[in-house]
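With one protein chain removed, the remaining protein chains of the complex are shown where they sit.
Here is subunit A:
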Amino acid sequence: MTRQPFILRNPSILIVLAVLAAFTVAVTLMSAAYGNGAIPTSMVKVLGKTLCLALAAVAMDLVWGYLGILSLGQMAFFALGGYMVGQWLMYARTETIVAASLAQNPIPATPLELQEAVANQIFGVVGSSDLPLVWTFAHSLTLQLILVVAVPGILALVFGWLAFRSRVNGVYLSILTQAMTLALALWLFQNDSGFRGNNGLSGLQNIPGLEGRDQATLSVWFLWASAAALAVFYVLAAWLVSGKFGSVIRAIRDDETRVRFLGYPVEGFKLVVFTLAAMITAIAGALYYPQAGIINPAELMPIASIYLAVWVAIGGRGRLYGAIIGAVVVSLLSSWFTGGRAPDIRLPGYVVHWVDWWQVALGLSFVLVTLFAPKGIAGIFDRLSGLRAPRRAAPRKQEVKA
């Protein structure tokens, strides 16, 4: 039996890839570094970061929309990815600076002295001068990149194993995921966590080894990398949900007891999807924070993960492209409304400042979507395409028995 490759069987994948490619080319041609400069570098960064958020939303959709676990701790994985890459960025850059200043000394510094000076520089703000254990691999980009997926992956694996094995479900599981990210955030807030407490990691926009490149160039490079990651993992996610695996995880979402009686090890499926999604989210975070320039424990507060869920709900969960639409539309609107550039609405006797009212509007639209468009924005696309082609599943005429 010959089957078309799955990409051809799912035209929506090609559409998403084409739109993504067109978007990336367009931004590049309007960037300061490679184009006419119509889009300022800060905006290129916003767009690049938005692609990372879209990737996190795709992973969230796998976990929530397809597997049915409303995880309210996804941004913990996102931030961990950022922290892992941030450690190398900060260490390597500090090392360059410190080495340059020590080179003034008549006696060349030993590697140990160099390391101490680096530690002093990085941890002076939290009153320490020792390199914490968790920075053991910070000198190596390769090792830290492995940690980007390994740390969130192992955290998800252990957390998932404990939670799924004891069959924690529904709202209890959501609360548990939220507790996980909150606990992690509170731990990171401590000065002796080894991650510089509430200062977090900063200067991440400076990429060691690429000092000769200006931010305008780097911002475009990161945009490309973010777009590439989104494309690759979108296709991976679409492949994952397309076949029998997708069938089984949606079945778990709808009735996991029944799936067990079919002989499927439900916990195993949940673990695979949850862990994979955590790793994808971490990669998104590792690309996001060098564009943001700074990461601190506030990024792990549960509210961030709740926003992610809201984006996916508004975009349309259970549709991968819905997750992208939701993340892009809502996060860009958010930064526009809260950026102070949205015109205030002057009502008689009251002025609606969007900076203050945007959250309320967002919350309201979430409620409205949940009530009136449970399939979100993607549901509108479904309905439009449903108008063009007659429903394949149209009920057939029943034979009339005399």
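A few remarks follow.
The rule we apply is simple: a contact is a pair of C-beta atoms (placed from the backbone, for glycine too) under 8 Å apart; a residue touches a chain by one contact, two chains touch by 3 or more; residues count from 1.
Just so we're on the same page, contacts and distances are computed from a predicted model.
Hidden from the displayed complex is a chain whose UniProt protein name, among "Nitrite reductase large subunit", "4Fe-4S dicluster domain-containing protein", "Urea ABC transporter ATP-binding protein UrtD" or "Cytochrome D ubiquinol oxidase subunit I", is "Urea ABC transporter ATP-binding protein UrtD". Across the entire complex, the residue among A:137, A:187, A:264 or A:357 in touch with the chain not shown is A:264. Interface note: of A:192, A:211 or A:254, the residue touching the hidden chain in the full complex is A:254. Listed for subunit A, the residues touching the missing chain in the whole complex are 1, 3, 240, 243-245, 247-248, 250-251, 254-255, 257-258, 260-266, 268-269, 271-272, 392-393, 395-396.
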